[in-house]
Each structure stands twice: as structure tokens, then as C-alpha cells.
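Only one protein chain is missing from this complex, and each of the others stays in its spot.
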Amino acid sequence: MIFKTFSGVLISLVIILVFVSPPPQTQLGEISRIFYFHVPAAWVCVLAFFVSLINSIGYLKNRAYIYDLRAVSAARLGFLFSVLALISGSFFARYTWGSFWNWDPRETSILVLLLIYGAYFALRSAVDIEERKATLSAVYSILSFATVPFLVFLVPWVFPSLHPKDSIINSQFKFQIPFPRLILFLFSLLGFSLIFIWMHRMEISIFKLIRRKEEGYFGQV
Amino acid sequence: MGTKSSTWIEQALSIFQKDIKSELRTRYALNAIVMFAVVTLAVVGFSVGQFSLSPKVSSSLFWVVIFFSSMSGLAQVFIKEEEAKTVNLLKLVASPSNIFLGKFFFNWALLLFLEIIIVPLFILLLGLNLENFWLFICVLVLGSLGLVCATTIIAAMVSKAHIKGALFAVLSFPILLPLLIVCIDGTYLSIQGKSFSEGVSDLKVLVSFSVVMLILSLLLFDLVWKE
Partner (left out) sequence: MSKYFGARKVFKGLNFSVTEHQSLVITGKNGSGKTTLLKILSGLISPSNGEVVFNSNGDLLKREEVKRILSLVAPDLNLYEELSALENLKFLSRVQGIMFENEELKTRIEKVGLKKREDDLVSFFSSGMKQRLKYAFALMNDPKILLLDEPSSNLDKEGISYLENVIYEQKKRGILILATNHKDEIRYGDQIVDLD
């Protein structure tokens, strides 16, 4: 209860402040406000991926259905947030550099993550039996995780940025971001994370209720 | 009474040989994979026509053809067992790791065979000039190794699911992305005639990718195989 209220209030404050607060970040204009939403969304995306992975490993170790539930729920939210990150990033790119899509390394990485999630859900929908579904999804999570380190190094190398993009702005922000704006950004980051956690827990509770109704054939949930 | 012998190598090898024998007699996967590659190549050839392609484009196209041909044929090794209902037989007598290794070597052999056919055709059709031939061969062999390391376990996963064909490609692509990127680059380098030492970093990535995927597959295959 407190958690929900706190995150709700926090995020509302953040949203208001983002629009009301002092002038935009750089000479880029109003569009740069999107930074307060875009980066946290991308961050949640990565967070969700890790939550999903850890729960996948948990399922393989313990075979308790709750782990699979947590993993899928995290994957769904991760998918949602990566779509948000991608769209917000595209708008930023459109108004800053002219086109929606630029094969910028960061955007491409999010796209790959989206593909991984898509494959994950395709796999799940292709398997009927619950245990099999959970096991195979968990295995796939682990395999896709193994591929990520390779991508992290390769993607920036393949798609070099021709124009100053996120990284430069980011490093500027990191080192030079004025204190009040840094605080706002960090609060936004926190707010997004809290929303993720809240949605995740809510989805799990809903599933638990549904399972209980169906007389949990997986035993203890 | 039979005499006990053999190590896991011998056992994995027996599965490999059985699959080769089977394949030579039925040719399911072989036909699929070769015909697909040839047809795709023809499509590319016709669409490109007289235009000469830049090295970057040729290398990319080559690996696109290899990727999709693999997707059409590499899952067969498990799917045919499911369809013929010989899976249970295999499960009963052989250990999962041996099964994986046998199938893995089979897939690698299949892919290499495909490449022996496709590479000359590709060179002819698109007028490729492989300045550094040996670099290309290394990229080809190691790239195929990596591809098979990653996709064999996915093939096992797909064999028990519905919509097998499309699912295999959808699952494999994100995992193979780093591999494809590096292979395209290595091929590009070999077309450009760059020296071997310049290509070595690509080869290193291919080897590490193969090793990581192979180890992971061996660890996880048990879980995929058992019910």
C-alpha cells in the first residue's frame, strides 16, 4: 500500500517536473525532455531481462512454477519497456537528426533485445505442456544471455556513430549535468524501476489467484 | 554375449555415422538444404543481374543465404527422429550428451558439405574475387562451427514444438547475430585481400563464440532432451 502510493506520487511529481521544470537539457530544445523517460525505460528493459534470467535459472534449479511466472512476467514487462524505449528514442532521433531510425548502436541493441523477447514468446506459444514450456523458455533465456556480451562489443563496432549521439550526450550529462537536473533524472530512474517492480508483483499476484482457482496443479505456487 | 567397450567418443561417433548413413539413403535434409541454397542463389543472381555488387553486399548476401539454408535443414536431424518415432529408442539406449555430440557433428558435416557446393556457385554467379582465400576458408569453417554449436540445441527444442520451421529461424537469429556479423566482416576482409593478421581478431571471436555455445549446449541439452 505504502509502496504503491509512494511510487505513484513519485512518478507524478517527476512527470510534472519534467514538463514544468527549467529549460530543456541542451540546445536541442523541448525534445530533450524525452531523455527523462527514454533512458529510464531502456534501463528497466535491461533490469527486466536480468530479473527474467535469474528466475529462469531459479526454475531450472527448483522446478517451482513460481519462478517461471516471475520470468515470463518480467519478460513481458521488458518487452513493453523496450517498445517504449524504442519509440521514445525514435522520436528523439527524428527531431534531432532528421530520421526515425539510424542504426545507432544503442537503438540497435534495444532492437536485438526486442527480437530476443519476440523469440521467447514465440517459443512459449509453440509448446503446450506447461513444464516443457517453462524448461525450454528457461534454456532459451540462458542461451540468449550468453549472446549478449558478444553483442555488446560487436554492435558499437559494426554500427559506428557518425554523428554525436547518446553516448556523447550521456557522458556530458554524467560529468557535467547540473545538479537539479541530475536529481530529477535519478528520481525518474527510481520511479520507473518502482513501477516495474509494482507491475511485476501485481501480475504475479493475479496469476497466483488464477492458479488457486484452477486448483494449482503445479502443487505449491 | 556382447563385450563391453567404447568410450563416449565411440558412442557419439556411432550416432554420427548412423545419421550419415540415414541421410545418404533418405536425403531429406540434404535435399532441403541444397535446393534452398541453390534457389536463393538463383533469386539473388536474377535480381542483381549485370550489376556488380560491392564486397560488403556480397559478403552479407552470402551469409544470409547460408543462414536461411541452415534454417531449412539443420533441424531435420531431430525432427526426423520425432516423426519416425525413433526418439524413444534413442532416449532408451543413448546418453543425452552422446546424442548431442553425434547430432552436432552431423549438422556440421552437413553444413560444410553445403558450403562446398555453394561457394563455387556464389563465386561464379556474383563474380566474387576472394583475394585472401585461406582467410575465407577459416572464416567459413569456424563460422559453420559456431553456427552449428548454437543451433543444434535449438533444433532439439524446436523438434517437439509446433510450427517447427519458422520457429527455428526465429529462435536462432538473435543467438546467431554476433556470429553472422563477424562472419560477414571476415568474408569482407578476405574479399578485400586483407592480410591474415587483420582477420585474426574475427577468427578469435568465432572460436570463443563456438566454445561458449558448445559448453552451454552440453550443459543444457539434458534439460531439453528429458521429459
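In this document, chain identifiers A and B correspond to the written order of the chains, with residue numbering beginning at 1 in each.
One rule holds in what follows: a residue touches a chain if its C-beta (ideal position, glycine included) is under 8 Å from a C-beta of that chain, and two chains touch if they have at least 3 such contacts.
These figures come from a predicted structure and were not determined experimentally.
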Residue, one of B:Lys21, B:His162 or B:Lys204, that touches the chain absent here: B:Lys21
Touch with the omitted chain, as defined above, among A:Ile129, A:Leu186 or A:Ile210: A:Ile129
Which of B:Val93, B:Leu124, B:Ile163 or B:Leu219 contacts the chain that the document leaves out: B:Val93
Residue ranges of chain B at the interface with the undisplayed chain: 1-7, 10-11, 14-15, 17-18, 21-22, 25-26, 84-86, 88-95, 98, 226-227
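Just so it is clear, only the chains that are shown with their structure count from here on.
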Separation of mean Cα positions, chain B and chain A [Å, integer]: 32
Touch list for chain A against partner chain B, complex: 60, 112, 115-116, 118-119, 122-123, 126-128, 132, 135-136, 138-140, 142-144, 146-147, 150-151, 154-155, 158
Sites on chain B touched by chain A in the complex: 150, 153-154, 157-158, 160-163, 167, 170-171, 173-175, 177-178, 181-182, 185, 205, 209, 212-213, 216, 220, 223-224, 227
